[in-house]
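With one protein chain withheld, the remaining protein chains of the complex are depicted in position.
Every chain is named by a letter (A, B and C) in the order it is written, and numbering of its residues begins at 1.
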Amino acid sequence: MNPVSNERDRSQVRKRPVAVLGATGAVGQTFIRLLENHPWFELAEVAASERSAGRKYGEAVRWVSGGQVPESVASRTIVACDPGKVSSDIVFSALDSSVAGEAELAFAAAGKLVLSNAKNHRMAPDVPLVIAEVNPDHLRVLETQRRNRGWQDGGGIVTNGNCSAIVTALALAPIHERFGITDVFVSTMQAVSGAGYPGVASLDILGNVIPFINDEEDKLETELCKFLGSLGNGTGEIVSAPIAVSAHCNRVPVENGHTVCLSVRLRDRATAGEVEAAVHEWRGAGVARGLPSSPERPVEVIDAADRPQPRRDVQRGGGMTVVVGRIRADSLFDVKLVAMGDNVVRGAAGASVLNAELMVNCGLLPR
Amino acid sequence: MNPVSNERDRSQVRKRPVAVLGATGAVGQTFIRLLENHPWFELAEVAASERSAGRKYGEAVRWVSGGQVPESVASRTIVACDPGKVSSDIVFSALDSSVAGEAELAFAAAGKLVLSNAKNHRMAPDVPLVIAEVNPDHLRVLETQRRNRGWQDGGGIVTNGNCSAIVTALALAPIHERFGITDVFVSTMQAVSGAGYPGVASLDILGNVIPFINDEEDKLETELCKFLGSLGNGTGEIVSAPIAVSAHCNRVPVENGHTVCLSVRLRDRATAGEVEAAVHEWRGAGVARGLPSSPERPVEVIDAADRPQPRRDVQRGGGMTVVVGRIRADSLFDVKLVAMGDNVVRGAAGASVLNAELMVNCGLLPR
Amino acid sequence: MNPVSNERDRSQVRKRPVAVLGATGAVGQTFIRLLENHPWFELAEVAASERSAGRKYGEAVRWVSGGQVPESVASRTIVACDPGKVSSDIVFSALDSSVAGEAELAFAAAGKLVLSNAKNHRMAPDVPLVIAEVNPDHLRVLETQRRNRGWQDGGGIVTNGNCSAIVTALALAPIHERFGITDVFVSTMQAVSGAGYPGVASLDILGNVIPFINDEEDKLETELCKFLGSLGNGTGEIVSAPIAVSAHCNRVPVENGHTVCLSVRLRDRATAGEVEAAVHEWRGAGVARGLPSSPERPVEVIDAADRPQPRRDVQRGGGMTVVVGRIRADSLFDVKLVAMGDNVVRGAAGASVLNAELMVNCGLLPR
Partner (left out) sequence: MNPVSNERDRSQVRKRPVAVLGATGAVGQTFIRLLENHPWFELAEVAASERSAGRKYGEAVRWVSGGQVPESVASRTIVACDPGKVSSDIVFSALDSSVAGEAELAFAAAGKLVLSNAKNHRMAPDVPLVIAEVNPDHLRVLETQRRNRGWQDGGGIVTNGNCSAIVTALALAPIHERFGITDVFVSTMQAVSGAGYPGVASLDILGNVIPFINDEEDKLETELCKFLGSLGNGTGEIVSAPIAVSAHCNRVPVENGHTVCLSVRLRDRATAGEVEAAVHEWRGAGVARGLPSSPERPVEVIDAADRPQPRRDVQRGGGMTVVVGRIRADSLFDVKLVAMGDNVVRGAAGASVLNAELMVNCGLLPR
């Protein structure tokens, strides 16, 4: 992969038309909000289930994403999630996992690049699971993917991971790059927006904690290792990092922002101060800097003893910055810390959009 | 210690007069609620700060403990927290730690038995830190305490531990007794009632998580080991169990009930099923059974995949039962699980009352 | 109606078998909780939709009603909501309004007495809409109902009203009886449990207010007048009280307990003190006293300036007492006040059970 220069004049770029699949759901709404005034992409099509197809977006949607439906989208007619009905070559998928598996394959086979937020294909070794600043080189397995599956050049699936896995991986990437991580204990406190809409019933979560989220612990454990993994020698596939991870996942009565408590064992001994310096200095892969959705810092260290906090820190970097605090010595492993990130922006739709921008920057999407 | 028989006719027992120190605070209110119709103890005196002394309890208190001030207590006149003003020989201390240190020593020196909820003396090796069902034998160090400090027979301090430490210790005691625990990761989600009243500001916690509670991680780590510790050979003092503990403590928008996520390494290998059986079978020390405040089960295993939950399970056993769920294999250590208990009853006032009942049963308090 | 004596020996009464229709929903669960150890009724059958019929109750239900499914009910097999499948003559209906209309008619036509929590038949002039302490005499229209509809003696429908209407009517009944009410402005703050399960999505209500509940304002306005209405002369039907009511209904992030703010204009002038005395003295209809579900006081005045509060007062009288506070002069009408009551007990299932007890006491159900 030869990342192209960032310097070309972007103002001259004709905006690329894109579609959002599953546009009426909670993640779909976030895609629409993030794409509304995007400098590189133009939201050309909104697709949803057969039930909604043919209706005006503004009438079909139960908007829960803050403010009101953008006017430019409200009057659009929803099309079905069918590659034959969608003309854009770049497709963001906010589909529910019950339908995403087959639908995304169909779009990819039809030559479209699918940037997916769904879990279905994430762990396939020929599907890149990418955080732009952490493992942009994993995009190279797209070649393997196309070869394996017999897809033409433009087609493919790029995934962006589970929301709690993304937050955790961003907090740990600077540490893993510098010192190597061998063991991680992670306990999450996850916002209700992570469950979509209607998602968690208020009777279940008001003044309560639910110490269980279906499949979440497994996703967090496996995806974290894939994010921090590497391109296998000669295989053209991703090899997950050999990190032992134990996750406890909990739902708490918070609207947005997943908080994770982490205890970490390092391969190369380091003090809490050295770890904090490594996190503070980290800027992520150069190829992911300066993109429209790139925050100034993908990970930011906050000083106050009682931070990060979801309600107060979730909007840092437009929801794209993971905030890390309380980096201190751990009595069992080496260091412990707290990380918090916006699960609907950095942990879902924003991650996909940033991945698309990264692919443009790398020449993997037509300019 | 020779526990006396439980069989004696308790209906004949004249109720012992008791006092509550710090009676107007949140924990003090819970003491009053629990002692209101107690079969063995009679709430004879309520003591509080000089500012409140002389006023009627019902007028001085800002009642936050559910329902309304019990009528029998509302009309009592508050006395100062001064051993000379309190005639009861059994004294429950709900004092704030800023004053508890000296005040409790003064009461003990005056020959009174202080059952304290304050942190000040908990970690002194000659002060018993007791959960009735877990380590009733630790009460023996009262002899050492009296000898060390030159106190007469009735005087002494017995403490009951931090709320999150009590919940954790109860969940782990059955496992430690059977398999031996060497390492524990614990991540808590603690209710606001644990911070007293007014305690946590609503602007800090509504829709939020605070990943920090002052001193709490240290208390949880050290007290847990003392609860699970033993009487040192010949020293007459307590030796903490050699367990490595790493705690992450968080405040969540829950009224009552601390939830803790635990990953545990065992000395003797065991499966999750064996651990669950051990927890299920455990009834705690025989001497602590059948007391007025003893729940049918001090620890109860719940089956549902998404339990325990604070709002739904906190009242189990009248707030004295710790509910444990999700016992499963851990990818780093041996097992992981979730425990939840009522921080104001089992984790504070109820623990002190049960300790007093235990001491009556053991002949350590006059019958 | 000649209410029978309360003095007969109830211990001799054989328990009457009853069924609950819609037993798996939130209201159905409350019925099951209230009927679990009922002294007069025995829960003999649980009925639900075709989808659940044939399954064990404990497996089909998503229990949200506090604690766990009562063991005695968990193993029961659910039957379909079909009069031919239900043998009990007394039937509590917790059916959703989408199916309650026809189903309840079918049960009544089959000779069963339906005590319904559904809205469908409430406003029919020959259907009694009853709060046991307020308008027990309205039960007389059952005769008209049977005559109108050609139902045999045992068949019929008795309804208990919308949750916010019940709370409001109980608070206003003592005032209306003594001074006459001509105008009422009412603004509600209603708990999420009033919407059933899953009901209100957490994303809609966490840290939020929803100033709209479908149909609720109309129900509150019309049902309040029917509760306070009278038997029309010679018509055998209910005539609503001529009270002008304006309602604002809001949903707030509270689990249980509807709070209503009321401004009231009186026919006969009275001071706030006189109104408070009237509320304080009121005990409701004699025929409704001393029943198994009767609270000591159906309406209770609370003194503290900042009460009633749902979280702190909802369990008064086992959830059957409406708590009233802040009775004061109103600058537009005569008095204003705040009332709060348990919407799932007094406002739903408990109201039905009390109505059934009332009917036994009045000789309208077989003893």
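The criterion applied here is as follows: a contact is a pair of C-beta atoms (placed from the backbone, for glycine too) under 8 Å apart; a residue touches a chain by one contact, two chains touch by 3 or more.
Just so it is clear, the structure is predicted and the values come from calculations on it, not from any experiment.
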item	value
Of B:N135, B:S193 or B:N361, the one touching the omitted chain in the full complex	B:S193
Contacting the left-out chain in the complete assembly, out of C:S49, C:N148, C:N250 or C:Q315	C:N250
Which of C:R76, C:H138, C:K226 or C:R326 contacts the chain that the document leaves out	C:R326
Residues of subunit B in contact with the chain not shown	26, 64, 192-193, 197-207, 253-255
Where the missing chain touches subunit C, by residue	183, 185, 187, 189, 206-212, 221, 244-246, 248, 250, 252-255, 259, 261, 263, 305-312, 325-326, 330-333, 336, 338, 340
Absent chain, residues of subunit A that touch it	66-68, 206-207, 255, 302, 311-312, 315-316
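The rule is short, and it goes like this: only the chains that are shown with their structure count from here on.
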item	value
Chain centroid nearest the full-protein CA centroid	B
Chain centre separation in whole Å, for subunit B relative to subunit A (CA means)	44
CA centroid of subunit A to CA centroid of subunit C, Å	48
Approximate Å spacing (C-alpha centroids) for the pair subunit B, subunit C	41
Residues of subunit B touching at least two other chains	206-207, 255, 311-312
